[in-house]
Each structure stands twice: as structure tokens, then as C-alpha cells.
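Okay, so here's the structure we're looking at.
The other protein chains are all here in position, but one chain of the complex has been omitted.
Presenting chain A:
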Amino acid sequence: MDRGILLDREVIKMIPNDDKISGIQVGIFIYLTVLGVGILTLPASVVKAAENDAWLVTLVSGLLSLIFIYLMCKVGEKYSQYGYVGTLKKLFGGFLGTLIGLVTFVHFLVFTAIELRIFGETTKLYLLTNTPLEFIILPLLLIAAVHARAGIEPIVRFFEFITPMVLFVLIIFILLFLPKSDYSNLRPFFSQEPIKYLKSIDQTIFAYAGYEILMVIFPFIRKPKEVRKPAIIAMLFITLLYTLVIIQVLARFGVKETQSLIYPTMTLVKSSDVPGAFIERTEGLMMALWILFIYTSVISFVYGLSVVGADVLKQRERKHIISLSLPLVYLIALQGDSVADVFKISDLLTMTSSRFMFMILPLLMFLISTIKKGRNRSNEG
């Protein structure tokens, strides 16, 4: 067994730049990609849709997304050597595959932009009141661009490096808010019509956006068969975290107040007192630490769009795709005058490309791949 570990080690060191990642690294990748601006805005939209049972809806839609991850893994294991666009072409044929690849590219592009915009707005609100939005977004985007050019291995190693810090932040985050909450705000349970649950689950599932990156990074995974478990565990962690945050928000503010807030999570942070009070206003500090989560999401999306873009355009150099699409991301991020506009765009995205990207597409891919497998088997027989 020892020698086995040694061999693995030797593989890692012998090809230092093989640009592949291990199963656990995929878990970390998914975890930090999905955690982003979603958590800042999620409670408002979910509570609007499902009121008291928002936490239940969040939990269920998180568990639902596990199924999609499972499907993605199933397909990815089989087709990992073809790459994302290659798999699409294999399953849907050349033209349709390229088209879906293009849709994915645009999806990542717009998603990065929205992520950046919401980040810029919140940073402006809580940290840098006088700095123009353009200058808040630019450095983060530039760093992400330079970083993404280096390939997936440096990205994942960076993720690994910050993971302990991130866990530390989250633990503090949760501990801070446990005491002062009024859990009677959560009652009554199951007060909505069943159809409303379905609708709100359909909406909430987009708070978990980001795990579609899994389909893209499959060819960069050293052992594709070992991915399923870490990816699902990562998603489970996110589901729990989101549920916990929603419960806290509801317990602290109640339904009516939560619905009127733009960033309920930040308000929650704001409303807490740090015992000992060396830090008076936590939300600024929290926002600063939250930049890490935003950055990890942005870099993942930028990397994802570079991979998909290069595949669609049959370019071997991903670097050029990044350089070319960055101004586009920057421009899209600056569209719209207010947060409300941005939310409108993001809702539109949610309803169209996101639904397609991580609900319909994995299902389709899984079905077609299963059918093809069956057909192959019958041909052989």
C-alpha cells in the first residue's frame, strides 16, 4: 500500500505540469466555485418564493442538484478523454454539439459578468463607497485572467491553499449568529400550496449554479472514476451551508423583513455583535473575506469559458480565448445602471441558459449516452 502511494507521488512529481487534478481537488474546486455571490442574494429570492419554508426548499433543491451532479459524473466518466465539446459532438452530432458548446461559452461569459457585477455592487456598498465600479471590478478580473492562463493545476492549488482560511471564516460566520435568533419565526411549516413548492424549487436550484463546470473539467481529472464522491460531498456541504444561512436569516428577520432586503446575508452579518467587540462592524470585514469566494467563482468560470471557447473554435491555445473574451466580460459586467437591472438580467439568465445548462443538458447527455451504450451492446451481440 505504501508503494502504491509512492507511485502516485512519483507520477505527480515526474510530470510536474501535467495540468491534472485529483478527486479531492475536484471536490474543493466545486465547493469554492459554487460558493460565490449566490449566498448574498439567495435568501431574498427564496424567501420571496417560498416564505416560511424557504429553508426546506433550499434543502430539497440542493439535494436535487446532487442528482444532476451524479448524472454529470456518469457521463463524464465515460467520455472524459474527449473533452466537453468533444463529448457534446459525440452525443448530439457535430452541428448541434458545437451549438451547445457555444451556448455554454456564452453562459459562462454572462455568468462571470453577473458575478463580477454583483460583487462590485456589494463591495461598493460595504467597503469602497467612493471608488467607481469600473475600478473595483477591473483588478479582480485581471488577476483572474492571468491566473487562468496558467492552467487548472495552479488554480486548484490556490483553492487548496485558501481552503483552511475559508473554513475558518465559515465557522466564525455560523458561530456568530447562532445565539440571538428567534426560531419561532420559522413556523408554521408546510404552509404553502404544493405547486408553489415546485415553482420555488425550480427557482432556487439556480442558487447552486456553478457546478456545471464539472462537465468542462472532466478531461483534466487524473482519475475520473474517483470524482463522484468528493463532488457530491462538496455539494452536500454547500446545501447544508445554504440551508443554515436561510434558517438564520429567517430566524433573525422573519419573512416580511427578509423579502424587503437586497442582501439579507450581509444584513445578517451586520446585525451581529462580536463578543469582546474588537471589531465593531463585521460586515466590512466579512465582505473583504468574501472576496476570496467571489474570486474562486470568477476564476473557475473564466477557466471554464476558456476551455469551452478553445474547443468550439478548435484553438489549442486557451490563453488567447481568455485575452479576447475578457473585454467582453468587462463590458457585460458594466451593463445596467442599478442592482435592480442586474437582477433582471440575472433572472433572465436563470430562466434560460442556466435551466438548460444544469438541468436539461446533463439529463439529455445521460439519456443519450445510455441509449448509445445499449445500441453498441446490441450491435456487438
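As a convention for this text, a residue touches a chain if its C-beta (ideal position, glycine included) is under 8 Å from a C-beta of that chain, and two chains touch if they have at least 3 such contacts; residues count from 1.
Note that contacts and distances are computed from a predicted model.
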Q: For the chain that's not shown, choose its UniProt protein name out of "Iron(III) transport system permease protein", "Spore germination protein", "Chromate transporter" or "Monovalent cation/H+ antiporter subunit D".
A: "Spore germination protein"
**Q.** Option touching the unshown chain, where A:88, A:103, A:136 or A:269 are the choices
**A.** A:136
Q: Check each of A:147, A:252 or A:318 against the chain that is not shown and name the one that touches it.
A: A:147
Q.
Please identify which residue in A:285, A:313 or A:363 touches the non-displayed chain.
A. A:285
Q.
If the hidden chain were put back, which residues of chain A would touch it?
A. 2, 5-6, 9-10, 12-14, 16, 22, 24-25, 123, 127-128, 131, 136, 139-140, 143, 147, 150, 154, 157-158, 160-164, 277-281, 284-285, 287-289, 291-292, 295
